[in-house]
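Some chains omitted; the rest stay in position.
Residue numbering begins at 1 within each chain, and the chains themselves are lettered A and B in the order written.
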């Protein structure tokens, strides 16, 4: 499809849908309704939205959907760290129940017992998986969960009178950027540990930075390299001894379910991305859920309300003594809570463990195969990878000039995703693959074959890769300054009309 | 480990596992876990119920959900930040498309459609608020307001933030937690009769240290804040950035805040095509002018339209990516991650369907229906249909003080009549006594409103 921008479909007079109008009796009672608006607040011109018939609006968006590569459509292992797994269709069907979709969050508790029970049941499951003792599902994404945890750390030290003194949060460079960013928003100074030469967080560096200023330590384990830090319990001990809180970014938990837990590793808090490990869909980037679990001691700090059970009824407890308040409206993303609960129930305890084991098996298979591809390598320690690996094309780039961004565009031609890594590129020419448990050996072999072919192309005829894509929805972007020059960028259609179309006319 | 092959995990087939292990050169899967110290390995089983088949799962979940009573079954007048509106079927069709549902963070090539849909969403909301820049949506209105305020603080380099006392208390909690410890918050009072912002108090508190003034319009309590221009003048006098929160569904009939001087506009997209979902439909937006000082302070992604090497073809990319935490970690602007992209796409579909006239008619219907409701309520002895004298949009406070009944009692009696009454304000605004915030929209037919009115009449007169 070569689908225009929606504004280009404008045909004055057309209509996409008829809205409900007020009943005649209502109109005869109150008139036009809008005369009540104070003069200063009347909108004088209608918004310049396009007017388009319903069929054309639909056609536009379904065509755009076909130009979007959802995980239902490809061997989605190229978006490493994102844990792109199979999204069970039954769960999508279950959330379309009006008794879920049409609930208002302020309904009396007696009328939402089913929903509260689902939330509570998920809480119980998450406790088993993590060893934590209370969960909040209010944070609606990993970033918001990290922010909530940073808030708890601050509140905790404030409650103990150390709020001003403890103003440092320690993290590692292979952890998600949001760990550092959210702690900084919460006013903390960030200390970032770089890995040792094998790719492990360096315990000596940790020892060097802890102090009475240490408020907390946040880390992913395994990190985005897929390397598990076996000394994690020592790390948490060191931080605890310095008086800090240890919190755990479990975005990379997919290889750990039923294998090892936050509690035993010494963490006080952790969060899981329900939209990653727990098979809720990513929905182009949310809404999502960062399930936030804490030990008993920190329960009173959670954002409220949380769901509790009194043996007979489920109820909302908003009476948390040290609560940080709220991080998000009402109760979070209920559909995703339901999806993840359903997913856990479809797997059971054995199934969850098989998820982890198969994810690790798949990843190690891939790891084994990718390293055999000419020009590709996996920096740091040999082996010891769990659910994902950050690879490098450093050698290929040196030898052929083909970069990881070139490979990225070329992978599109195979109908596959491919992601490099978060910035900064500590690993040169990086790419990160996470096969999860959802893909079969045949699927993995297909992905590997595509990488092999591109490597061959790079060594034989690098231009093939550099000029890609060929079979994508669009051709290579002409970036120049269009995205970074304030005079050129066009963040909306009205700016495009002003900066590009009208300028072109006057030329 | 059981030998059962799960439909979600193809490689649980033992033959395949063995083949893969052989390839890797490992004896068993647990060998791959040797990096996890023995003492950290979980010994006991997780106490989670055994797996259900798809059919068993369906029976289980549906039996739990059947304990809920939805707003399809009871008449609903709850709003207060999550509102029941008409959702066009095309919105559901588009956001349930499995491509959009299961996509994530692909590149502008294979995910061209996602980029375009979000660029269009930005462009459509920009017309609604009449501003030039709109972000890829964030979590909810509370987050959007919090970030708008922090943007203002970064731009001005100041720390004091003035919040209208009529801002939603829940949002105020989000804002103050998000702003602290860096920012300082003060509240501005309101007029008890009209609900309008106390301009004297504002003048008093606004000064050279003030980063931002934030109020909402229509307010949390439903009234229309008509002093936009006056507030904006006070802000300008001190170099303060004016942030206004808005219910976007009002903007077919109400002036957008940019028209009365707002620098940053934020709000919740939920009314624009999202089902309530027990609050799972929330999504926040932020809009500003196209000025570098604003753009560079957005933490969110901003998609821009650019050419491709093929003449006439559109492509899309991240504008000013270097400001984000993706690019700079803690040096970036706040943080960015998975937020509410699908609701952004849906809001775009919604606005494309309604167009300018649909948005106008919808606003009008809401005003007519809610005014009708208040007018009829006023006829009930002891009930004051609207506590405030100001005109209102969609929501209004019913004053039950004269009835001698508590809102709690009235709501319980309404539930017996299959009606969800409005939100009890006695906790958040004790000064209003027994009053409740009611929400009336285009989903209410005259029959629905009459049913409510008759029910209240019956309850208060017994």
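Keep this in mind: a contact is a pair of C-beta atoms (placed from the backbone, for glycine too) under 8 Å apart; a residue touches a chain by one contact, two chains touch by 3 or more.
Since the model is a prediction, treat every value here as computed from it, not as a measurement.
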item: Full complex expressed as chain labels with copy numbers, beyond the one copy shown; value: A x2, B x2
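One rule holds for everything that comes next: only the chains that are shown with their structure count from here on.
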item: Where chain A and chain B are represented by their mean Cα positions, the distance between them in whole Å; value: 19
